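Mind looking over this structure? Questions follow.
Excluded from the complex is one protein chain; the other protein chains are retained at their positions.
Here is chain A:
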Amino acid sequence: MELHGRYHEMAPNVVPMDYTKDPDVKLPMQLIINMPELKENPFKERIVESFSEDGEGSLSFNDFVDMFSVLSEMAPRELKAIYAFKIYDFNTDNFICKADLEKTLNKLTREELTAEEITLVCEKVIEEADMDGDGKLGFADFENMISKAPDFLSFSFMFHI
């Protein structure tokens, strides 16, 4: 069980080797975002938060396995789209609004774009992707837009273990 090995080595004192009794162990976010797959990713906090049961970012082993299974090659596209939406939804209101977009852009470009450019990009993105006219992107809008770039879900949105 390679994943269990990885989970264990992050905190060997806390994580038991024996999981048959289903112990209630959660690792805090600080430990998990130091993993090599996540360390340099600008969305690492959001990724860990979307998979944690309590929303705070601490992952139990089940959540950990969940995260790697969704971000693997074999997960179905609909599931990946749902979690991608969750990751980009910074204020967890089930819509990607302008604030979420601004935060995404800042993380993507490490704040290299000027404020004017950011506003322009956000407006254009909402204009392009919002289909029902409510000024923000719902899950249906997001899924429709992602389906136009099929290689994102199949190739880029995954960790290579």
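Everything below uses one rule, namely that a residue touches a chain if its C-beta (ideal position, glycine included) is under 8 Å from a C-beta of that chain, and two chains touch if they have at least 3 such contacts; residues count from 1.
Throughout what follows, contacts and distances are computed from a predicted model.
Per its UniProt entry, the chain excluded from the display bears the name "Transmembrane channel-like protein", taken from "Transmembrane channel-like protein", "MADS-box domain-containing protein", "Vacuolar protein sorting-associated protein 29" or "Histidine-containing phosphotransfer protein". Touching residues on chain A toward the chain that is not drawn are 36-37, 39-43, 53, 62-63, 65-66, 69, 71, 75-76, 78-79, 82-86, 88, 91-95, 97-99, 101-102, 104-105, 108-110, 112-113, 117, 120-121, 123-125, 128-129, 131-135, 138-140, 142, 145-152, 154-160.
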